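Only one protein chain is missing; all other protein chains are in place.
Chain nomenclature is as follows: A, B and C, assigned in order of appearance, with residue numbering initiated at 1 for each chain independently.
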């Protein structure tokens, strides 16, 4: 058996912890060939890095991410830092010849994303981006259903990703409100997942006609209480046309009171419709026009071992996977790409494609009409 | 006690039957002051009119709707004919000095609608249009919730009305596919209800940026099987801005496989969110950000006697109203307007406002950007 | 065409109003052959009867129900009075040679029920009892599904009817708490419907092992506030065995906080399961084990014109029927039985069968074990 893949992790916040937990689980879940050795953890200071390494089961720690990138005992650099650091770190890792696995979004803007995707393309290493929601067995089976033609010809889709983490006008100003730290707002944070899922299920976006809204234009600094202007969108919506000609809509919000992980897709075909909602991530709703008359209705399919990747977690149906399990599948995909030399799905090229659509939504909103995704300007 | 209001009904199809059933129920349900006497029914031929009158409990019948309009024993003319006949009949009834109650849409296009609304305005009689869905107790309570500020400041809304009655590409060509008989497609048939509900809950629409799609561009004649071009939209979507400044979206479709009466609204505020779906018409879902931490969640409120108009049907909560009950409420509203001399809600002026928004969606779609509703061209 | 059936209504409370509304609707809904003429209404005083007659659209009124029973211009006596009056009135009507339509429960106890069922059997007239929930198109289709074998061999069922109208310990003492006015408590009020639905879907009950509970043993008189002992059950549960050998359970409560009309059935077969809940009365959930692997799940079937009796109300699917519509179907059944001379479904014999099961639950609870329904003692 091959030796375990040696990983270094940069960042130990929300995503860093999720990645660490998943790295420990991926071997026992998917088998020894996907085992990861948690070698080195980098954080903002030696002390915090040491604490995180101990807690998250990494052998060594460092307060300097560049040290991690340069470490000869590491095969894979995993980047879980705030958005504005992604590009620099990923680039450094690519230059160091490491495989790179970076949380979304790829970068802060289109220029950075292009540079990064090109560097990745030239590098020869495997590169992957953390769009975990498409790893869900129910999303994978949704794709199978669509591609097998079970819905007939696709005629429309509606995608949304809405949450309420900034729904309260009194929610404080954070780095997420700042262009140079976060890029766009709800669009980058949530919309990027939605666009990726649309690509995964239905193929590339060709044109958009978007609108972006900053409802709460000022927020208070958490310490001083001083009001600061919010620099990016609370909500972003778009009319969409796919390369396939199919039309649809996007609805993205970080101020949708009551929604906690409202990433949902609805795909209409001539013979059926499917709907998915991450808040009920173990369910897929499927309507088949070909069911018998008087017996038609949306089926609530519960995730089970007959769906992709579920059986690795549990042999019994309906017992339920969780969000962290999606990271385990994602990391399995990363390891598999490295082992086989095949392109990871999704990779930096997909990160760039997603960025192009986000930019198109912002630019079309600014000019007030439709814009081709391949005509966005850097 | 006042004598019963004497009504004449034109048309005995889907809507005509629903109106007739409701006319017989309105007195027993809401009390004798709302009683209607079913005097005269007009249909396309004397024979069909006679059959319908007997079946639907009308005293007399006629094959000539003009006779009905002229009948001195009738106070109220109720128009339930196909869309292209609404304008002419309503105008004749107004001229004859009758109160007029007309099914939606008011007319086929903006010019007709303006003429009709102006005639109604000048007439001095009561005029009403059949947007029954806003009569639902749960929609009425939704309005109370919004207006009382229970959701805080409104920040966004999403409305859809999707059905699948033409979802099958093999569904035959009908009058609904023809501009001069139906006006627009899904937009007039379904979108009109959605726009009216938006007005009712959130106030006037100021600007739209729409797109309209005819996915199935040809359909087969039912008898000959000959392919005929479909002249109006299967789907219509729009980005929307209300006069209040609140943004939202519309999604209208007659080809949304699996949906049967998918008229749904989602309204987000800073302190709460409500959602409604006509397919579960006895439920309103309400999220309150002010509920205790760890106990927040969407409440599924079941319709009951504490909600507007429910108690007239049933003193026990959760027992459920049906679509025909909404017509009973609507007709009570019509009778009340006539009895009190107050404006009916919704009246022909609202029918015109709805038509303006529909026209704006079509015109903005044609020009590919935003359009102010008050700038549409006739 | 036959003349309209001439009806007299006794009682104008909750049920009386529902019957009156339905009587006016049944003709327009199902056709002239089912038309009812609302001739005479009896209530507790001449004044209240007159008010009710006027409001509910009856031609005449009386303060003496015996006058109504004796009236030669009445074909059908409809009894909507409190439980303890059912037996005397129904018997008088049978003796007078009238068709009788009586709200449930048939009587206060087994002895009364036997007497009444025997009198009805001897009378030669049509007799019917108001178990309206089985008139629901979705319950009718549930029966078709079961009888057609679509669920395979039935292996178990679970029925419940739970509400919360006495859930608050401070809810006042009413006639419903009193044995000689109400008979049993939740069992008679709600359980009777559940037992009837079980009979309708699955056939006769053979044996039960029940328990009855009076949780709130005293309640306050509404005026004096004096505490009075509650004489019947708040909750009644039973293990059940059907004549077919299939086992199941009953769960009945009037103190189930949060439930408003929680009449639900779950039927398990070897090839499928169906569930129904009156609080979502327009839905039937159906699981088919024979659906393709990975595509199985409970279908939520929306009521539509392809289901029994729905089309009479509305040609469009998913638009929703309400509780009052079930009464319209029930009254159509009554008129049809009278017109055709066939037994009404359900009739007084069914009322007696239901009473036997209720008595068996109470007697088995008293003795603490299983009891055959045909071995209950009067």
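Simple rule for what comes next: a residue touches a chain if its C-beta (ideal position, glycine included) is under 8 Å from a C-beta of that chain, and two chains touch if they have at least 3 such contacts.
What you see is a predicted model; the values in this text were computed from it and never measured.
Q: With the full complex in mind, choose from C:25, C:83, C:192 or C:253 the residue touching the hidden chain.
A: C:253
Q: Touching the left-out chain: which of A:166, A:321, A:334 or A:371?
A: Candidates A:166, A:321, A:334 or A:371; residue touching the omitted chain: A:321.
Q: Which listed residue, A:31, A:97 or A:245, touches the chain dropped from view?
A: If we include the chain that is not displayed, A:31 is the one touching it.
Q: Among C:209, C:230, C:284 or C:314, which one is in touch with the chain left out?
A: Of these options, the touching residue for the absent chain is C:209.
Q: Under the stated touch rule, tell me which residues of subunit A contact the chain that is not displayed.
A: 1, 14, 17-18, 20-21, 24-25, 27-29, 31-32, 35, 54-57, 165, 259-262, 278-282, 302, 304, 313-325
Q: When the complex is taken as a whole, what residues of subunit C touch the one chain not shown?
A: 151-153, 155-156, 158, 164, 167-169, 209, 211, 213, 215, 234-235, 237-239, 247, 249, 251, 253, 255-259, 268-273, 287, 289, 296, 298, 368-370
Q: Of the residues in subunit B, which ones touch the absent chain?
A: The list for subunit B reads 141, 283-286, 291, 293-302, 304, 306-307.
Keep this in mind: only the chains that are shown with their structure count from here on.
Q: Please work out the Cα centroid separation of subunit A and subunit B, and write it as a whole number of Å.
A: Between these chains, centre-to-centre, one finds 41 Å.
Q: Would you mind pulling out the distance in Å between where the CA atoms of subunit A average out and where those of subunit C do?
A: The computed centroid separation for subunit A versus subunit C comes out at 54 Å.
Q: Can you check how far apart subunit B and subunit C are, centre to centre, with Cα atoms defining each centre and the answer in Å?
A: 35
Q: Residues of subunit B that touch two or more other chains: which are they?
A: 259
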